[in-house]
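All remarks here apply to the structure that follows.
A selection of the complex's chains, in situ.
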C-alpha cells in the first residue's frame, strides 16, 4: 500500500499551487464573484497553456492522458484557492461526458478544441420539478412537421453565459427498455431559441436558468449512441461528484490552515486563543473531518483510476465530505470570530461555497441512499 | 405551574398585534430585512415614533420618561410580536442598554436629555465596545479618553461598532486609567456622532449587513457625558448586559412556519427523512421558546438570569444554524438562491439565515463564551 501521491502528481500539485497563488488570488475570486459576468479570459487562457484542460483528455486530442487521480490532485488545489468554476463545467461535466459517450466524430470535433482552451461548455440537467433525481427528468425532444425541437427549462446550469455548447439531458422516448431512458444532446449555445437568466446564489457561483424555446435539433446533436448515454450518465454524474469531493477537500484544508494560523496569532485574555481547549478541540475535530474526507476521496479516486467498480465508494466520499465541509467551515467561522465574517476576509468565501458544494451533485442524504442501495438495503 | 398568559396579557398581546397588522407594511419589512445594511431606515423611524407615542418602544421606562413602567411579560410580548411581524431591524441599544444604565447611574440632566427622546423613537445609540484587540476579552479596551479641562479627548480605533452609521450617539467604552488592572480603568461616555474627529468606515458582513470600523482622532467629549463614576465603566457594562436579556423567538417562529408551509405546498413533507428533520426542528424551537419564557419569568421575579439568558442565546443561535442548514438541504438547489433571484423560495430568508446564523453565534458573546458562563456561573465550576 502506498498512500502518497506519485511524482507527477506532486508536480501537478506544486505547479498548480504556484500558479493559482499568483494568478488567482482571493482578490480576483472576490472580484469575479461580484461581477455579473465573472469571467477572466486571461486566466482561462493561462490555465489552458499549462495544459490543465487537456490533463485527462486522451493524447490523440492534444491531451496528456492523465488519470482521475491526477485530475483530483489538480481540482483539490483549485478548491484551495476557490478557483472559478469554468474548469469544472467544461472538463468535469462537459469533456468527461463527451469522452465517455461521444461518437468518434464528436470526440474529434470537440475534444481538441477543449484541450487548447478554445471551447467552453457546460451540462444542463436539473429541471424545475426534478430535484437531483434523474428519474424525474421530464424534458424531451418533440417533433413537428419540420423536424425535432426542444422546449423547456433547465435550472442551475453552471457557466451557461460563457459556454459555447451545452450538453442537455432529456428523457428518451421510451423506445428502449432502459430505466431511466435518457438522451444527451450536445447543443450549440448560439442556436436560436436559447435564452439564459442568471440566478443569484449563496456561493456567487454563476448558475443559470436556460430556456429552450423551440430549439431545432439535428440528428447530429445526439451525443453518442443511445444505449451508452443512458447507461453511463449516472456514472458520469458520480464521477463529477467525486471531483467535487476533491474540490471540497482542498477548500477544507485551506480553512483549517487559516484557522490554525489565526488561532495561533489571535490573543485574547493574554493568551493565543489556540491555547484554549475549546478552540483546540474545534481544530482537532476539523482535522479529523478533513482527513477522513481526504482518504475517502483518494480511495475512490484511486479505484476509479484503476478501473475497479467504485459506485459505493464514490457515494461514501461525497456523503461524508459534504457534511464534513459544512462542519469545518462552520467551526472555522466560529474560530475566526467577527474577523472572519467580514467580506474582506477569505473565511466567509469558503463558508458560503461549502454549502453550495455540499449540495451539488447529490447531497449527503442522496449519497447515503446510494450507499444503502449498494449495500443491498 | 402555568404556561398561559393572563387575560390582561392576552388582551395586551392582541392590542399589539392589531397595531402591527395596520402599521407594518411590505416596504417596512423590506427595510427591516436589509438589516444593518441601512439600520434604522425611514419607515422604521416612523414606526418607532408611532410606538413611542403608545409608550411601547421603551415599555420598561418609567412613565415620566416616556415608558409604560411595563412588566417583563409585557415587554416580552411586544418584542415577540414585533419580531414575529418582522417589524424590527435589530436590538435597540438606546432602549435596551443606555436607558436602563442611565436610569440606574445617570445624572438627572442626562436622564432628561436622553431618556424621553429614546422612548419617543427620536434617537438611537450605537454600541462602542469592541476593538481589534478586545473581542471576547472585552476588558482589553485600548481606546483612550484623556481628561483635559472640561473635556475628554478620545483617540483610538473601534471595530464591529455596528450602529455607528445610523445612530445619533455612540455609547463608548474608553480607557481613562491605563495604570490599573484592565477591568478597572474603563469608563463609559456618550459621544455625539457629529463630533469632529470621528471617521466611520463600513465593514460589510457576509450576511450583507453592515458594521463599522470607527476611528477617533482627538475627539472632544464634554465631561458631563461621562456615565456614573470614572473608571467604573466595565462594571456598568456588565450590569447593562444583565438588562439586555430578552430573547424573543418570534422571527424564528415566523420563518419556521413559512418553511413548513412551503414544504407542504411542494409535497416534500411526505418524505420520512424530511419529517424527522422538520419535527426535530419544531421540537428545538419549542424548547427555545420555553427557555426564553424562563428568562422572562425569572426577570419578572427580579432574579437575574445570569446563566439562563446565555443558555437561550447559545441554544437559539445554534438552532438558527441547524434550521437554515437543514432547510436548505431539504429545499435542494432552490435553497441556495438569494433574495431577488429568479426561482428563489421564501424570499431567500433561509439562505440569508444560513449566513446570518454564523454571525449570531459570534456577536454579543460567542457560543464558547456563553458555555463558559453557563459552566462557571450556572454550575459554579472553577476558572481555569
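Read from first to last, the chains carry the letters A and B; within each, the first residue is number 1.
Basically, a contact is a pair of C-beta atoms (placed from the backbone, for glycine too) under 8 Å apart; a residue touches a chain by one contact, two chains touch by 3 or more.
Computed from a predicted structure; not experimentally measured.
K.L.:
Could you list how many of each labelled chain the entire complex holds?
P.N.:
A x2, B x2
Note that in this section only the chains that are shown with their structure count from here on.
K.L.:
Please compute the C-alpha centroid of chain A, do the same for chain B, then give the distance between them in whole Å.
P.N.:
Centres of chain A and chain B (C-alpha means) sit 40 Å apart.
K.L.:
If we count contacts the way the header does, which residues on chain A are in touch with chain B in the complex?
P.N.:
126, 128, 131-132, 155-156, 197, 199-203, 209, 267-269, 276, 278-279, 326, 330, 333-334, 337-338, 341-344, 348, 351-352, 355-356, 359, 363-365
K.L.:
Quick one: which bits of chain B touch chain A in the complex? Just the residue numbers, please.
P.N.:
So the residues of chain B touching chain A come out as 130, 133, 135-137, 140, 159-160, 203-207, 211, 273, 321, 325, 328-329, 332-333, 335-344, 351, 354-355, 358-359, 361-363, 366-368, 371.
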